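Missing here is one protein chain; the remaining ones are kept as they sit in the complex.
Chain lettering (A and B) follows the sequence in which the chains are written, and residue indices restart at 1 in each chain.
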Amino acid sequence: MTAPHALAVEHLSKSFGGFRAVHDVSFHVATGEVTALIGPNGAGKTTTFNLVNGQLTPDSGRVLVAGTDVTGRDPRALWRGGVARTFQITATFPSMTVRENVAIGVMALAPHFWSLQRPASLSGSATDALLADVGLTGMADLLAGTLAYGDLKRVELAMALANAPSLLLMDEPTAGMAAAEREALMTLAVRVCKARGAAILFTEHDMSVVFRHATRIFVMSAGELVATGTPEAIRRDPLVREVYLGKAAAP
Amino acid sequence: MKRSFPGLLGLAVAASLATASLLPDRVAAQEPIRVGELNSYKAIPAFLEPYKKGWELAVEEINAAGGVVGRKLEVVSRDDNASPGDAVRVAEELVSREKVALLTGGFLSHVGLAVASFANQQKVVFIASEPLTDKLVWESGNPYTFRLRASTYMQVSMLVEEAVKLGKKRWALVYPNYEYGQSAVASFKALMQARQPGVEFVAEQAPPLGKIEAGAVTQAIADAKPDAIFNVTFGPDLQKFVREGTTRGIFNGVTVFSLLGGEPEYLDPLKDEAPVGWYVTGYPWDQIKTPEHDKFLAAYRARWNDYPRLGSVVGYAALKSVAAAIAKAGSPETEKVRAAMAGLEVDTPFGRVTYRALDHQSTMGAYVGRTAVKDGRGVMVDWRYEPGEKHLPPDDEVRKRRPQ
Partner (left out) sequence: MLASLLIQTLNGLASASLLFLVALGLSLIFGVTRIVNFAHGSFYMLGAYMAVSINVWLGGGILGFWGAVAGAALAVAAIGLVMELTILRRIYRAPELLQLVATFGVVLLIKDATLFIWGPEDILGARAPGLTGSISIFGKRLPLYDVFLILLGPAMLAAIWWLLRRTAWGLRVRAATEDRGMAAALGIDQARLFTSVLALGAGLAGLAGALALPREPASLGMDLSIIADVFVVTVVGGLGSIPGAYLAAVIISVIKAWCIGLGTVNVFGTVVSFTKLTLVAEFLVLATVLVLRPHGLLGSEPPAQRGAAHVHAPLPEPARGFWMAAGLGLVAMLALPLFADRYALVLLTDIAVFALLASSLAILMGWAGMASFGHAAYFGAGAYGAALAALAGAPFAVSVASGLILATGLAALIGRLAVRTSGISLAMLTLAFAQILWAIAFQWDGVTGGSNGLVGVWPPGPLASKTTYFLFAMLTAAVTLGLLWRLAHSPFGYALRATRDNPRRAEASGFDTLALRWSAFILSGAIAGLAGAIFVFSKGSLSPDVLAIPRSVDALVMVLLGGFETLAGPIVGALVFTLLADWLTRTTDYWQAVLGAAIITLTLIFPHGIVGTFERWRARGDRQ
């Protein structure tokens, strides 16, 4: 028996009041693999992410994480099962310091809600290690709400990594960043995930970032998966060109 | 992130206030006898502004005549914010900081009961002027609490006296949905059933105080086809009830009894729309021709350039009671005043009244009559004074209701 995939998605479908946002989508992400989900706006990428991490329940189809069927479980259960995510609109806790933000992620593993002590993770080595990994040690005591956007992305990355995930979902991680920053963030993400053995599935509009980092690419259009393959194969795929450039440009 | 020192600056802001409020601002003067007065002035201004004028007049008269037991009377008056909790705190302030000899006042029944309970615990005499609830001197009565005004039961009993004479069979009841309305109606039903067997109560409307849906209520009453209506609503509720009922013609051919309906506080705002022929308890201030009332009326008009309302009489009589009690006791000392209160006789604009030793209820009565419109305003006609003592239950019944 082969080792199960970090993520397998089987015939996933989701409609919003008759509108098919995701239709019969199947793909898998191998352990430690870096993959990208691309497609034009409204293709259903975010919806697919929401189905995978439990924020939405699919109408049909299955989601398997490390071989376990997790369809219909809530985000919390998936988080415990090793699925972490970052959001298209960066999600942090703006009223808290960077350290507190990361420490909360670590704390959630063993919350000790009944304790009156400050969370052990606030001064814990796990928090420090995460801060160091994403290069935020120097900003640890700044309020998250006051950070620049790029720094905030790194905070979110550190938060997402707090549960030592086997799969990290990143929804448009570099949206709204300058070109140089994008590259740096994605390089950072891939590096720390590699080091921790986490697979990545990310969506991205910057094709240079996609082709540089992803080893496999899934293409969605109008809710359906229209192509899967290596960067090379995708680059040459006429269907993909059509999806991106429109029918008129097709040969 | 810097650690902070939350709130210490804010606490400093409060500190100046604190010194103003927490430290006694003056030492009670020895000379005058201080009387603590508390009432819901902001919540019930229509009744209590005249009330205040009443007791101010009384204090001036008492002091002009040399005060009591050789000392002047000084009233320290407070607003109780219409809240029992605040009232108890205010009472505490009056007693411990202002060093008042006794407490008086009160309008709302639940506030009155709270202050009465405080008076009992702190062993301070409380002369409740206006709270009408029967419980104040009966079920929840205590050795330190006395009440001036004719209670709900007494006023109902006065109207029942008239009602049984008419022999109406089908009655509709309207009352504000709180203890005053409920107990008025309960007493009315009990007294009517005892004195007129076969009486029927065909409709019962209990709108929330101050929020009557007058159109719907009058319509529902008309639908029940009553011979007579017993109304306990007052204030804005009563005015709405009268206007809607008149427009819809529901009072045609129906006899109406209205508790407190003849009090100037509630009758005057209706002006020429005042109902005609209703049986009411009230205060025909312009027609009473007794020496004691003439004297009061003249003094009140001279002092305030206004005519008295019922509240004026109650406030006036309350302070006269205080003075009489201290005079009889010979000192403002609590236990002596308390002893003096039992059986105390006081001259009021309504004549001499007695605080009964049995239940601490005074025998102050009320005027019962019918309403009419004269010169564009509501007045009482065919009225007479009903002394309070006539409308109290037999002594052993009172003993049963009052903890001994």
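Here, contacts are C-beta pairs under 8 Å (C-beta built on N, C-alpha and C of every residue); 3 or more make two chains touch, one makes a residue touch a chain.
None of the values given here were measured: they were computed from a predicted structure.
The chain not shown here makes contact, within the complete complex, with A, B. In the complete complex, the hidden chain is touched by one of B:E93, B:E200, B:D286 or B:D347, namely B:E93.
Touch with the chain omitted from the figure is made, among B:N63, B:S117 or B:S331, by B:S117.
If you put the hidden chain back, the residue from B:G167, B:P208 or B:G343 that touches it is B:P208. From the options B:D79, B:D227 or B:E292, the residue with contact to the unseen chain in the full assembly is B:D79. If you put the hidden chain back, the residue from B:A224, B:L358 or B:V398 that touches it is B:A224. Residues touching the missing chain, restricted to subunit A, are 53, 55, 74-76, 79-80, 84-85, 87, 91-97, 100, 103-105, 107-109, 111-119, 143, 145, 156, 159-160, 162-163 (touch as defined at the top). Although one chain is not displayed, its contacts with subunit B can still be listed: residues 1-11, 13-14, 17-18, 20-24, 41-42, 45-46, 48-49, 78-79, 81, 83-85, 88-90, 92-93, 96-97, 109-110, 113-114, 116-118, 120-121, 133, 135, 140, 177-179, 182, 203-208, 210-211, 213-217, 219-220, 222-224, 235-236, 239-240, 243-244, 247-249, 265, 268-271, 273.
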